[in-house]
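Here the structure comes first, spelled out in structure tokens, and everything after it is commentary.
Here the complex is missing one protein chain, while the rest keep their positions.
Per-chain residue numbering starts at 1, and chain names A and B are given in the order in which the chains are listed.
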Amino acid sequence: MADLKQQIIAQLNLKDLKPEDIGDDQPLFVEGLGLDSIDALELIVLLQQEYKIKLANAEEGQDVFRSVRTMAQYIREHQPKTV
Amino acid sequence: MSDTQTYITAHCCISSGEIFKNGMLLLNDKTGSDTTGFLLSAYKYFNVDYPKFYKMDNLCKLGFLSVELLLEGRRIAEEYSPETVGIVLSNANSSLDADLNYFQTVKNIPSPAQFVYTLPNIVIGEISIRHHCKGENAFFVNDRFDAGFMQFYVQDLFGRKRINACISGWVECLGEEYKAAVYLVENRPGKEALPFNIDHIHQIYEIANGEING
Partner (left out) sequence: MSTPVFIAGAGVISAIGKNIAENLSALENEIPGMGEMVHLHSVHHHKLPVAEVKMSNAELAALACMPAHISRTALLSAIAAKEALGYAAIENFSELRTGFISANTVGGMDKTEDFFVEFLNDAHRGSLRNIIHHECGAATELVADQLGIKNYISTISTACSSSANAIFFGARLIRQNMLDVVIAGGTDALTKFTLNGFNTLMIVDQQYCQPFDENRRGLNLGEGAGYIVLVSEKVAASLKNAPVCTLSGYCNANDAYHQTASSPDGTGSYLAMKGALQQSGLQSAQIDYINLHGTGTQNNDIAEGTAIKMLFEGHYPPMSSTKSFTGHTLGASGGIEAVFSTLAIQHGLIYPNLRLETPMKAFPFIPETHFKKGVSIRNILSNSFGFGGNCSSLIFSKA
């Protein structure tokens, strides 16, 4: 999950944050990290770029991007198996 | 109607590694860093704490920083009501800088975060969010800075009692060329206020060309 946190920080330009500043279960949006709708779209790009996972729409992201933990879980479940 | 007395109560210019507030040199970066590097070092130098800054494109960073310094020590939306604080800006290249950066990402996966900056008035949005300004705003794209027009437009807003204060000026950024010359216009004179007229706007704009007028 530390890798994922690093990727989130890089993707979203959260330059003042370190991976350890983001709690595994801390909400990413509004009251937690304070991310917004554009950040959600960037996370969709991140999934596509780093993990080759394509989300169909932004609504699906709402559950996936609740926290770093939910995101990591989603990636594990959906990552295409490498041969 | 247009008799409303208006004053330039502060101004800020950023160009070629230099930042002036009210004609005084605040920062002179001779390291020769690029636009992105310079804007970041200025952000750090003035201890601005606004993490959203990192997400902005360079045009927004430039506009944001210049207005941050312009309004230092002021709480403009509390001093006036938010809907009477306007923003009127102009430049020549619109959001071309962000357009080009967005084009780069299209080759791979288009970046939504970059696309949102491909309009010039997003810089007004960023300034409005930061300083809670909800008054009339406009962004004009002109070949070159037109002090006469900018004076007319802003003075007209005051004359019609639409606004009590206005952030106005030029915010331009394309690649390694950048220039901001912004000024605060109010209907109350402050200390060292200049009457809001074309000559004074010109003088302020010239500071951004590296010429300091008395």
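In this text, a contact is a pair of C-beta atoms (placed from the backbone, for glycine too) under 8 Å apart; a residue touches a chain by one contact, two chains touch by 3 or more.
Since the model is a prediction, treat every value here as computed from it, not as a measurement.
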### Summary
Among B:Leu39, B:Ile124 or B:Ala208, contact with the omitted chain is made only by B:Ile124
### Summary
Answer key for B:Tyr7, B:Tyr80, B:Tyr102 or B:Tyr205 versus the chain not shown reads B:Tyr102
## Note on the structure
subunit B positions in touch with the non-displayed chain are 82-83, 87, 93-94, 96, 99, 102-103, 106, 110-112, 115-126, 128-129, 132-143, 156
### Summary
Residue positions on subunit A contacting the omitted chain are 36-38, 41, 44, 57-58
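We adopt the following convention: only the chains that are shown with their structure count from here on.
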### Between subunit A and subunit B, centroid-to-centroid distance (C-alpha), Å
34
## Note on the structure
subunit B contacts subunit A in the complex at 51, 54-55, 108-109, 111-113, 116
### Query
How about subunit A: which of its residues touch subunit B in the complex?
12-17, 38-39, 41-42, 45, 48-49
